[in-house]
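This is the structure, below, for whatever I ask next.
Only one protein chain is missing from this complex, and each of the others stays in its spot.
Letters A, B, C, D, E, F and G mark the chains as written, and numbering starts fresh at 1 in each.
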Amino acid sequence: MSLEDILKQVANHELSVDSAMNQLKGIDELGFAQVDLNRLKRRKVGEVIYGAGKTAQEIKAIAQKLFEVQGSFLATRVHQNQYDEIKALWEEPLLQYDAQCQCLWIESQQEINQKLGKIILVSAGTSDGPVAREAEITLKYLKQPYLRINDIGVAGLHRLLNQVDTLRSASVLIVCAGMEGALPSVVSGLVDCPVIAVPTSVGYGASFGGVSALLGMLNSCSSGISVVNIDNGFGAAYCATQINLLTLYQQ
Amino acid sequence: MSLEDILKQVANHELSVDSAMNQLKGIDELGFAQVDLNRLKRRKVGEVIYGAGKTAQEIKAIAQKLFEVQGSFLATRVHQNQYDEIKALWEEPLLQYDAQCQCLWIESQQEINQKLGKIILVSAGTSDGPVAREAEITLKYLKQPYLRINDIGVAGLHRLLNQVDTLRSASVLIVCAGMEGALPSVVSGLVDCPVIAVPTSVGYGASFGGVSALLGMLNSCSSGISVVNIDNGFGAAYCATQINLLTLYQQ
Amino acid sequence: MSLEDILKQVANHELSVDSAMNQLKGIDELGFAQVDLNRLKRRKVGEVIYGAGKTAQEIKAIAQKLFEVQGSFLATRVHQNQYDEIKALWEEPLLQYDAQCQCLWIESQQEINQKLGKIILVSAGTSDGPVAREAEITLKYLKQPYLRINDIGVAGLHRLLNQVDTLRSASVLIVCAGMEGALPSVVSGLVDCPVIAVPTSVGYGASFGGVSALLGMLNSCSSGISVVNIDNGFGAAYCATQINLLTLYQQ
Amino acid sequence: MSLEDILKQVANHELSVDSAMNQLKGIDELGFAQVDLNRLKRRKVGEVIYGAGKTAQEIKAIAQKLFEVQGSFLATRVHQNQYDEIKALWEEPLLQYDAQCQCLWIESQQEINQKLGKIILVSAGTSDGPVAREAEITLKYLKQPYLRINDIGVAGLHRLLNQVDTLRSASVLIVCAGMEGALPSVVSGLVDCPVIAVPTSVGYGASFGGVSALLGMLNSCSSGISVVNIDNGFGAAYCATQINLLTLYQQ
Amino acid sequence: MSLEDILKQVANHELSVDSAMNQLKGIDELGFAQVDLNRLKRRKVGEVIYGAGKTAQEIKAIAQKLFEVQGSFLATRVHQNQYDEIKALWEEPLLQYDAQCQCLWIESQQEINQKLGKIILVSAGTSDGPVAREAEITLKYLKQPYLRINDIGVAGLHRLLNQVDTLRSASVLIVCAGMEGALPSVVSGLVDCPVIAVPTSVGYGASFGGVSALLGMLNSCSSGISVVNIDNGFGAAYCATQINLLTLYQQ
Amino acid sequence: MSLEDILKQVANHELSVDSAMNQLKGIDELGFAQVDLNRLKRRKVGEVIYGAGKTAQEIKAIAQKLFEVQGSFLATRVHQNQYDEIKALWEEPLLQYDAQCQCLWIESQQEINQKLGKIILVSAGTSDGPVAREAEITLKYLKQPYLRINDIGVAGLHRLLNQVDTLRSASVLIVCAGMEGALPSVVSGLVDCPVIAVPTSVGYGASFGGVSALLGMLNSCSSGISVVNIDNGFGAAYCATQINLLTLYQQ
Amino acid sequence: MSLEDILKQVANHELSVDSAMNQLKGIDELGFAQVDLNRLKRRKVGEVIYGAGKTAQEIKAIAQKLFEVQGSFLATRVHQNQYDEIKALWEEPLLQYDAQCQCLWIESQQEINQKLGKIILVSAGTSDGPVAREAEITLKYLKQPYLRINDIGVAGLHRLLNQVDTLRSASVLIVCAGMEGALPSVVSGLVDCPVIAVPTSVGYGASFGGVSALLGMLNSCSSGISVVNIDNGFGAAYCATQINLLTLYQQ
Partner (left out) sequence: MSLEDILKQVANHELSVDSAMNQLKGIDELGFAQVDLNRLKRRKVGEVIYGAGKTAQEIKAIAQKLFEVQGSFLATRVHQNQYDEIKALWEEPLLQYDAQCQCLWIESQQEINQKLGKIILVSAGTSDGPVAREAEITLKYLKQPYLRINDIGVAGLHRLLNQVDTLRSASVLIVCAGMEGALPSVVSGLVDCPVIAVPTSVGYGASFGGVSALLGMLNSCSSGISVVNIDNGFGAAYCATQINLLTLYQQ
């Protein structure tokens, strides 16, 4: 409902001042946090919890509130010891945790819409595993059809060329790479769908914790690449999902 | 045609060795450049010329070759003096040049597909004009339905809030901002479509030629944002187009 | 008027829907810019024009609109050649321009409130002049009582110590310094009022265009210093004004 | 007393040479440290101890000396194990320690002056808690009226808009934010009081330990923001206090 | 075999479609990794495993596959605890591990070709030991004749000058240095063979983990130096080997 | 002649003290410069003049001295206006100048040794032309057999794949690329010879004048790449020559 | 005279309050600048004018004041066009200007003290000329015995070794070098006197305007080197002079 509509309904007494006030709020006040309960409606995807820097109690309280309202939740960057504390406090059999990528979540019961396009998630090397895994769990949580292909970095180009037909079947591509981050450039030149590039912190010395891959991706000579933060598998999957939802447009 | 298909046709003598070789090539050799003539087919968008560092003669030759094959071309980062030289050499009435954003192009005669979603192109301030203009010309060249909204930066939030309903009508958003680059974060929190963020080099001192805006966008607390290079209006429009083409998916 | 008040008035038909809509808008749509006309009311200081990257025509149009509504305006970072173009287009005898700091403005007729505290504006060296001048013009434009002291950098400490009593008479201090940016640390240790530090790009080599001064000020061992962007004399004066207005608090 | 006054009193034998010498000194020599005992008088706020890099014995000795003279003290960046050692050495029931933000202090018995303006302390997310807590303890220690609002980051703008009236009641605002650090820009555009921005090291990848937030704040498109060092909650509260004391000006 | 040859053989039925497909593939699919089995043939050196970020199980599986096919393998950046786990799983007496430089390998039984030139491996200081050791093990693994000279940094130039005749006997030089990284410049000026410079992370403060040495080497005033990543002893040895193999050219 | 040999000859009076002194010197003192006349003998390549920062007179004097002794010389980074001044002073018909890459030289009459391997010089895009040209002129000056291939960047991979057989015929490869600098990684994975990577300053925004390409190349996931300074076509050609001379080893 | 002495003299009426006040001041107030007239006495060297960012009028006024009091002055970083303006305003035959290093000065008539040690000023290459020249003029202005040696960079080590005996005759060494900045490390290892290293901005690409040389010098593996700012020939000469004055100690 637009601002004008709300004002008109208030003028027509179809909406009380209180209700109008509530229309513009969707927040459950927990004291230390303000849970954004209508984000699911506003953005198609509900609030996702960023675990780093929060106490286990804080994560648990926000997660329970979201689970209560949405029937599901996702928290990223939850360390093993935060998880151990949460598990001790919350005996919920649906709770899942992945130690490799530090995600904690409860999946919704919703089915995957088979009319959606397919997201393909590519990683350059086995060492990029944790970042790709964070993206994978996010795609599953967001009920997207996806395929994961590992270890097709540019040092052995034939590994990539063997997959060209598969890559061309994607509606959206997520490409994770560390070191020089060249894989998105090469992949992007071979396909006609959007490519989300994820620089990873894999490397040493002058890779500067992923900066070399990040700069490589931002400066790609191949058009059609957009980039997310270093190691941000979650963000890439979120973007890819928003893009992939357009495959249902006008249906 | 896949590698396997080509090999099978060669085995069946349905395809000569020469033709098979040509299938894998699509290049017009100009000596100083290898024009990628089948990029249009492979990537839905033809090769675009990056003008910086090329001589006027080189740009003209590549442009003419592309125009001949595709009936259109686009060159970015063409300085006024490069353009003056090209114009003197090539008397083509269809040639267009925009001095603000340094684009040179000939538009194709193709109609815009009205079933496509609408891309909305937003800029934070009037000073971001040249970057937004590069994006706009690219969208026009790529035959995308679009709307441009200027000067709704976060310093006067009501200017942005007045546009929320319009922003929500987009299939994809491009958001250009310099200085601290906060606009994509704020916009993204209000909509449910993908947001392509374009950091601009507007600012001084510790903006470091757009680095502050770039870092702000990469670290956005709001999910669903992906980022292109500083001042890369062209790249953002290219990404947005590839995404917007998904609105025709399965039709 | 708060959101709740507006809604209540709408409900009571004391306010039409249109008027309520307008309450939330204060924008004069110029096409390329959205002038924030109620900023003066909302923030006590009206919108100030950032000239860099705008055309002379754009600056003139925004300036005229603001002048019409407020009786005054200020534009920073207006190059000499932008100014020449504006002057040719707009024959307004009240127009003032300062070439050293690239400010263009028309002062309001309002008197300075003599109950306000006094802002003291200090520069470390003669070379910091343009930045200090931008701050000075802003203070004048914003009708603040102020005093300017030049060239008391730490290389000759007695120059500073001679001024201690004067410095202690300030309600707020603005301290501009380039190179190592040590002056705010030393000054701040001698006074009990807030200090706004302005790093300048004065220096060469490892001063990196003002970064050395900026870092020095951010890491000051003396408390009570806050910092604005490199060469941002305008921003410092704006902050100092907002602070100084508190000297009228509860009167 | 000014230098001239001291010299005149010496000339008039109203002040002995020794007393004049002592007038210019206020230092208690502890060997490893020179405690600045007259800072309270000179700067309205006494010396605050920076705990990092000091031994527990050193912190304790300086703290005891300050407590003896002032009846209170504050030490920041005191690690848990430094605190444990201090507690073992100094059995003082008034001693308080906060592990989240690593502050150690004894509060003075002084009352809060109710004529002071109100400082509002805002944080963008729950993860910014430790920095906001350091600011909060400093405000309490410095006897300032304050209000703390958590978790109103720009990803869910309505959470912020719900608080606009409250924010407008502040005399000074402290805004803590990590990641892209956009909150101060947005808040500053909505209020008319000074804003102290505190970048936090919350984030990962290209946030570079708070640099992205720092740059965002320094380059804010909204005027009236000044910035302190990354994670410097103490410094922000100190600045805000010096500013807030101006609300008592001329009373 | 070239692409054209493969196509011709397919056309002539000298090669089946399946065999042609396999010609272009050389990958053993392990699920998490795609081992590049024909790299040995394509590049004269087989795939080398980068251990960082991989699990012990992953390293072991790839290593066993390579050992099976090549009779040898090399893995770099294998931490002691990864090694302990591998050793527990794989009881292979030929397995060697060097804790100083974190290499794990099985050497092939192949003899060193005595017609090859001699690679000389130089380090500036004893602290550069681990990097030089990684290079040394790689040279041994790649069956190159080499000589290692330690601790001839430029602070005591006579140590270097004593070795000039020996240095001049090399076909290729590898020079490892940290801190200011000056040794390659000085050495290169004294010899007529290619110099591979390896910056090491030895140093502190403004050495920034090897950046000072890296920049020193990239900016050498002495020609004929090329540089590898910081601490990349393996990469330098690999380059030196490829260069040294040219000493067998046309024999 | 080794140090020991010189000393022995001195002891045996086969060499006078003066001659021994001269043996250790090879410098022609020009006042402002010390020309290294025996570098040709010591390093197989004579001193090359770095023109930047030198006056035209200085360049001319050094060039004439080298030409006199060696019959040839090469100067890099000689601006057009330096060249104009030199040409006016020195009427030498053999003098050649290339404005694109700012090289000035006189070629020796020496023949190319046809037993040498072939250096292949590759550039990613037409914009890398000036850097590739500097490398090309250096290779010609140093009498190396070479082949130049332009514009085979990774955005259109088939352009590169069409050249694989040619690339495999090289003894050494020089690969110039700007932007993300991915081409050396991809090329290196396809060949078995050493690759010298040259980052170019082609690009904008976050390419930071070639830093993105430099980091990409230093962090290549493909082994066998060593890197020279940004835009250092000369240095790459010098390295490649020293390597290529090994193809004559033991003949 | 110490503070205590001044106070005692005031108490004894041996010194008036006014004279005591003046003792602590030595400033000639020019409005835009506060000339530090007693710096010559306090620091043995008078104030030196930093020309950058000052107007020609400002430089001239300060220079005339210093010349009047000291009989000499030195101004650095005075551009040719600033000089032209000054010369037009001030017809003083003693005025000297050096365009290569942008120094303007009048020498004092004082003789050089022949008991002073000798400063040796070394530059690595001819391109470092302007920086070495700034140092040289400063040494002359400060009446120091000195010797200048050019172009003995480490690429041709024998040029340096030929000068070892001369270098060992210095009391202090100034060593200017750009690019990798290795010369101070090598020189310092051969002598027993203090070495002041001056990084120059000579170089390109990853030399980052002198940063590579600066880092190289700060991280020197050879002890006894201290460093000044990039291109700061003046500062190095000033330091060397203060050090060299110690050779007169206790005489």
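The criterion applied here is as follows: a residue touches a chain if its C-beta (ideal position, glycine included) is under 8 Å from a C-beta of that chain, and two chains touch if they have at least 3 such contacts.
Values in this document were obtained by computation on a predicted structure and should not be read as measured data.
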- Which of the visible chains would the unseen chain be in contact with across the whole complex? C, D, E, F, G
- Missing-chain contact among G:V48, G:V78 or G:V186 belongs to G:V48
- Query: Of the listed residues C:Q64, C:N162 or C:N219, which contacts the missing chain in the full complex?
  - Reply: C:N219
- Query: Out of C:V198, C:V211 or C:A236, which touches the unshown chain?
  - Reply: C:V211
- Mind pulling the subunit F residues that touch the left-out chain? 3-4, 7-8, 10-11, 13, 16-17, 20-21, 24
- Item | Residues from subunit C at the interface with the omitted partner, ascending | 124-125, 153-157, 179-182, 185-186, 188-190, 203, 205-208, 211-213, 215-223
- Message: By the contact criterion defined above, which parts of subunit D meet the unshown chain? Give residue numbers in ascending order.
- Response: 24-27, 31-34, 36, 39, 47, 50, 52-54, 58, 77, 199, 201, 209-211, 214, 229-232
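Keep in mind that, in the parts below, only the chains that are shown with their structure count from here on.
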- When the C-alpha atoms of subunit B and subunit D are each averaged to a single point, how far apart are the two points in Å? 48
- For subunit B, residues contacting two or more additional chains: 3, 24, 125, 155-156, 161, 189-190, 205-207, 211, 214, 218-219, 223, 229-230
- Mapping chain-to-chain touches, which pattern fits: line, ring, star, complete or other? other
- Message: How do the chains pair up in terms of touching? List each pair.
- Response: A-B, A-C, A-D, A-E, A-F, B-C, B-D, B-E, B-F, C-D, C-G, D-G, E-F, E-G, F-G
